[in-house]
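Mind having a look at this structure? Questions to follow.
Every protein chain except one is present and positioned as in the full complex.
Order as written gives the chain letters A and B; numbering starts at 1 within each chain.
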Amino acid sequence: MTNFSDPALGTYAIVASLVGVHLILLAFWTGTVRARNKKFVNPEDAGAFKGDQAEADHPDVLRVKRAHQNALENAVPFFAIGLLYALSGPSRLGAQAYFFTFLGARVLHSVFYLAQKQPFRTMMFAIGALATIGMAVHVLRVAIAM
Amino acid sequence: MTNFSDPALGTYAIVASLVGVHLILLAFWTGTVRARNKKFVNPEDAGAFKGDQAEADHPDVLRVKRAHQNALENAVPFFAIGLLYALSGPSRLGAQAYFFTFLGARVLHSVFYLAQKQPFRTMMFAIGALATIGMAVHVLRVAIAM
Partner (left out) sequence: MTNFSDPALGTYAIVASLVGVHLILLAFWTGTVRARNKKFVNPEDAGAFKGDQAEADHPDVLRVKRAHQNALENAVPFFAIGLLYALSGPSRLGAQAYFFTFLGARVLHSVFYLAQKQPFRTMMFAIGALATIGMAVHVLRVAIAM
């Protein structure tokens, strides 16, 4: 049996999977940029990957890590609140609007972070956060009314 | 249709939404404290927000980030284990006790972190972590017995 015949849960399944894969791709990208710069904080990494041990990661690695950390900080409330929103009986259109807005804002946030584009990065952060807060308000209203 | 007629899932919906909003508010608070101190690690932020580029965030920003990071580290296991606990058929009273204990402990943890109050902050961390472990033990007992 599958539970994705409910359109809101089906849309959440698509968007949450893509947000999760996006997080994993940022982790792989950190490793790629680190390997390219051959500076490693862990001495065992410097040995295994024939690089140098360093006090801190290369600035390019630190930038990817900041983008990843921001993605993680915003994906965590989305994963929980988005699922509850999908279970709260939203309209099909409302669910699609919230979920795809969040997905688009967070993908663009990573692009703008790596491309060093401001104030666009901060705008994308705000759009993603406000979408999540909007869904939380919907969940709270439905759950408190029960 | 809504799924919050189950009292445990309804309480989880309320508490998880508030824990999620709490995380987003800590992210906004980081940005506010950073803008107030006008020191930015990203050079493009210093340009866009008319501040100075710096090697590291201001100590006040670092404190909010540590509070946020601790909140995130503890919210992640709670979101997953709390949902499974709600789905495991707990008593209404047990669910309310666990969920509101976790919520109260984590809100107070952030307050005590920003107000620099010890050992109260560590006590709140321990209460939240033990509540999550208690729910995990309940989930494991129910799931393994199936």
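Throughout what follows, a contact is a pair of C-beta atoms (placed from the backbone, for glycine too) under 8 Å apart; a residue touches a chain by one contact, two chains touch by 3 or more.
Owing to the predicted nature of the structure, the values given are computational and were not obtained by experimental measurement.
Taking the complete complex into account, A:I14 is the one of A:I14, A:A115 or A:I144 that touches the chain left out. If you put the hidden chain back, the residue from B:A46, B:L87, B:V107 or B:I127 that touches it is B:L87. Take chain A: the residues that touch the chain left off the picture are 1-5, 9-14, 16-21, 23-24, 27-28, 31, 41-45, 47-49, 68, 72, 75-76, 79, 83. Residues of chain B that touch the chain left out of the display are 6, 63, 66, 72-74, 76-81, 83-84, 87-89, 116-119, 121-122, 125, 129, 132-133, 136, 139-140, 142-144, 146.
One rule holds for everything that comes next: only the chains that are shown with their structure count from here on.
Chain A and chain B have Cα centroids separated by 17 Å.
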